[in-house]
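Structure first, then comments.
Excluded from the complex is one protein chain; the other protein chains are retained at their positions.
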Amino acid sequence: MDINMSTVMFFAFALLAVFPAFMVLFAKDIVRVAFWLLASLSGVAGLYIIMGADFLGLTQVLVYIGGILVLILFGIMMTSKDPLLKRARHVERSVVTGIVTGALVFAALAAVILGIGFESGKGRADGGATTTALGEALLTDYILPFEVVSVLLLFVLCGAAHVARRRKEGAHA
Amino acid sequence: MGNDFSQTQDLISRGLAGFIPELVLSALVCVLLLADLFIRGVKPRTTAWIATIGLVLAGATLWPRLAASGEIFGWMQGGTQQGLLVTDRFAWFFQMFCLATALATLPMALDHAAFRARRMGEYHALVVAATLGMFMMAGAVNLLIAWLGIEFASMASYLATAFDKRDRRGSEGGIKYVIYGSVASGVMLYGLSLIYGMTGSLHYGAIAQQLQVSGASDLGLMTAALLVFGGFAYKMAAFPMHFWCPDVYEGAPTPFTAYLSVASKAAGFAVFVRFIAAFTTGEGPSFVAFGSVPFDASFGWPTLIAAAAALSMTVGNLAALWQTNVKRMLAWSSVAQAGYLLMAVAVYAAGRGRPSGGDLGPLIFYFIAYFFMNLGAFHVVTVIASRTGAQHVEDFNGLGRRAPWMAFGLTVCLLSLLGVPPTGGFTGKLQLLQTAVENHLVWLAVLAGINTAISAFYYFKLIRCMYLHENQAGLVTTGTTNAVLLALLVLPVLVLGLAFSPFIELSRSFGF
Amino acid sequence: MPEIGLNHFLIVSALLFSAGIGVVISRKNAIAVLCGVELILNAAALNFVAFNRYSTPDARLDGQIFTIFIIILAAAEAAVALAILLNLFQQTNTVDVDEADTMKE
Partner (left out) sequence: MPDTIKIALLIVVLPLAAWVLGFAHAAFRRRLPACQDWISTVAVGGSMALSLWLFFTKVLPGGGMAAPEVWSCRWFAIGSGANAFILNFDVMVDNLTILMNCVVTIVAFLVHVYSRSYMHDEDRYPRFFLHLSLFTFSMLGLLVTSNLMMLFIFWELVGVCSYFLIGFFFLKKSAGDASKKAFVVNRIGDAFFMAGIFMIGGILSKQWPGEGVLSFQRIWESIALLGQGTGPWIGHETEVALAGVFIFMGCVTKSAQFPLHVWLPDAMEGPTPVSALIHAATMVAAGVYMVARMFPLMAGKGYTSGEFFDSPALWVIAITGGITALMSGTIALVQSDLKKGLAYSTCSQLGYMVMALGVGSMGAGLFHLFTHAFFKACLFLGSGSVIHAVHSQEMKDMGGLKKKMPLTYATFLVSCLAIAGTPLFSGFLSKEAVLGQAAAFGAHHQGVLGWIPFALAAATAFLTAFYMFRLLFLTFHGKPGNQHKFDHAHESPFAMSMPLVVLAILAVIAGGIALPGGLDLGTGHWFQDRVNDKVLVQQAMPESAAFKDMQAHMVHLHEPAHGANAAIASFHEHAHHVHAPVMYMSLAAVIIGIGGAWLLFVRRRHIDLVGGIPPLARYREVLRNLYYVDWFYCQRVVPTGKDIADLAKAFDKHVVDAIVNAVARGGAHVAWFAGRVDAIVVDGAVNGSGASMMALGRFCRGFVNGRIQDYVKYTVWGLGLLLIWAVLAH
């Protein structure tokens, strides 16, 4: 049996992506949820790198793990009276619903994916580093969404700041 | 790729010149945000004027685009033109539509009790930003831009829904909206990724070409169609993605609810129709993928849309029967209206390839009528709510005496939503039904007729409260601006019901 | 052991997607629900990259570009959601989404 390196890496990262994803579902307290999510997203970053999307892998680590997760942890700290509070022991009915629905969704998607039989001969085989190419595309063909997203980030930041601001200034109204 | 930098600069300057209205709107967002930040104690009226001027300016710069057609911000690839956005009469109509909605809801926001003396600049900035997103939705010919436009408009909408920080229902509606919207967006993305995987492109034209040349798996396209439809239906507030609608409509500030129920829905339909147009050909089978199978023998877009239309109108109307909160009632009513509108899309999808089909006139005409009748209804609700705190149907008791013109305007708008002649809603519905029957969707037309009967219940409930129930409270003063706006919204409803021939011709000309 | 191909990645993404749906449906804490949303978005993003790698006809990077935008929008979405959530928390002192159900009549 020929076990090559890329196969091993794929399974390692796939496991790193999938197992924590399910632990997000089952974890007992909210801080653990966040850290399991971190692990899962790192796994996805690894998968990106396997597929030759080095820039994306890096972005995933920087933005997701460095940005979004920190944001989520801040959220947890500001909202939880006891962040390590464990969830009630008994399995809630809603969790069962979640598992059942998730399982059905997976069954349907897997059936579809395997049933379609995508062509996989073509595609961008190992084309080397993607950073230059991505940068060029973003500044030429995709300049429009690139610019648009900057406007989006601007108003999202201002709006979010307005909404989240403590309410003491509400008195001036 | 392979553009060197000078070419890029050239492209940017040439391309951006075509995007003046969008640039105006972007600038307006910044100005409004800055005004709130840096001008101490800026009055709501001032920011409202800034917003008005900006929107009018955007409209003025948008006007010349009526003549432009098919300019795509794009590139050549594999011998075909690809790109992101298109400027044609269809896009122009919906862009103008969303601008007009933003403009019309401005005075409502000024009147909204909870907004008085608040940081109105940020609210206006969010509305303008949502409009900018809808601009993209209306012109999108690329999966990325379609999705980005939807997200853009959604983000602004989430924030505007939760804008009134002291209102608990606003926050509750906001959090529901953002969770539901994110899931819808995720589901849609998954479907988009399947389409990308099957065709290898993000551009509608290239996708259609690829599907025609080499086809794709029926199963895959069916799944992708459903998942993507989920995302569009969420924007249109149609079955099965309508659940957010009542809660968000109730929670959001009423002026924004008005904006949401008109502009957001219109943009959802615009982006959806263009998507459908790419995925149905002009030659018989309407779901390209189903190759030689004629559409009525198999599952395809027309079937899916017709089913969603039937369910939307039925669910919306039935559920509205129970509603005592006026905003929730109008929310369910808007779900039902989405059903009627989807009927036009189903007819369009089914009719592509037939000589009489492929006509978007009825859809656009109904939207013109919908603009006036729905905004009119919301305008009255906003004004009355901010004066009397009315929330429920019973709070409108005796309004016929207390504010006769407002009550009359609301009555006209409700009758139009119901589809009673001589109102624009009647003419619009008449066209929808007629085209449905012509395209062999008789069952759908009959169902729509029965639905109209059901909807009479709740529309009449409100009318009856206003005129037949007594309330001893005194007169409600409404102010000149509101009266003028009311007249501007209600008179066209009647005009569209009486002298509609030119508008019908006009609306046909906006199709593609 | 089979050669690693497109379907492997797609199955991983389907698993992420269903896990995300399960989380959104069943976790009571709104922040956990948001984590579920992130999983769903990541599943779609993974799909785009995988398709870009294995089945697009030419060497363009459309799928990866799309993924970049997904990541950006996910960040914005998280910011918006958390802002609204903080405000809700200030009003109701809870982040349990089940308790945000005052509007149903």
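Which chain is which? They are A, B and C, in the order written, and residues in each are numbered from 1.
Going forward, a contact is a pair of C-beta atoms (placed from the backbone, for glycine too) under 8 Å apart; a residue touches a chain by one contact, two chains touch by 3 or more.
If you're wondering where the values come from, they're calculated on a predicted model, not measured in any experiment.
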item	value
Left-out chain, listing which of the shown chains it touches	A, B, C
Residue of B:Met241, B:Ala309, B:Leu330 or B:Ala390 touching the missing chain in the full complex	B:Met241
Contacting the left-out chain in the complete assembly, out of B:Pro21, B:Gly54, B:Gly205 or B:Gly230	B:Gly230
Interface residues of subunit A (partner: the chain not displayed)	93-94, 96-97, 100-101, 104-105, 108
Interface residues of subunit B (partner: the chain not displayed)	175-176, 179-180, 183-184, 187, 218-219, 222-223, 226-227, 230, 239-241, 243-244, 246-247, 298-299, 303-304, 307, 314-315, 317-323, 332, 355-356, 359, 361, 401, 404, 408, 420-421, 427, 430-431, 433-434, 437-438, 442, 445-446, 449-450, 452-454, 456-457, 460, 464, 468, 499-501, 504-505, 508
Contacts of subunit C with the absent chain, listed as residue ranges	21, 24-26, 33, 97-98, 100-104
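Simple rule for what comes next: only the chains that are shown with their structure count from here on.
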item	value
Approximate Å spacing (C-alpha centroids) for the pair subunit B, subunit C	26
Where subunit A touches two or more other chains, by residue	109, 118, 122, 133, 137, 142, 145, 149, 152, 156, 159-160, 163, 167
Touching two or more other chains - residue numbers and ranges from subunit C	17, 20-21, 24, 34, 45, 50-51, 55-57, 60, 65, 69, 73, 76, 80, 83-85, 87
Touch list for subunit B against partner subunit C, complex	1, 77-78, 143-144, 148, 151, 155, 158-159, 162, 165, 168-169, 171-176, 178-179, 182-183, 185-187, 189-190, 192-194, 196-197, 200-202, 246-247, 250-251, 323-325, 328
Complex contact set, residues of subunit C against subunit B	17, 20-21, 24, 30, 33-34, 37, 40-41, 43-45, 47-48, 50-51, 55-58, 60, 62-63, 65-66, 69-70, 73, 76-77, 80-81, 83-85, 87-88, 91-92, 97, 100, 102-105
Of all residues in subunit B, those that touch subunit A in their complex	1, 3, 7-8, 11-12, 15, 19, 26, 29-30, 33, 73-75, 84-85, 117-119, 122, 125-126, 129, 132, 136, 144-145, 148, 151-152, 155-156, 159-160, 162-163, 165-166, 174, 194, 197-198, 200, 217, 219-220, 223
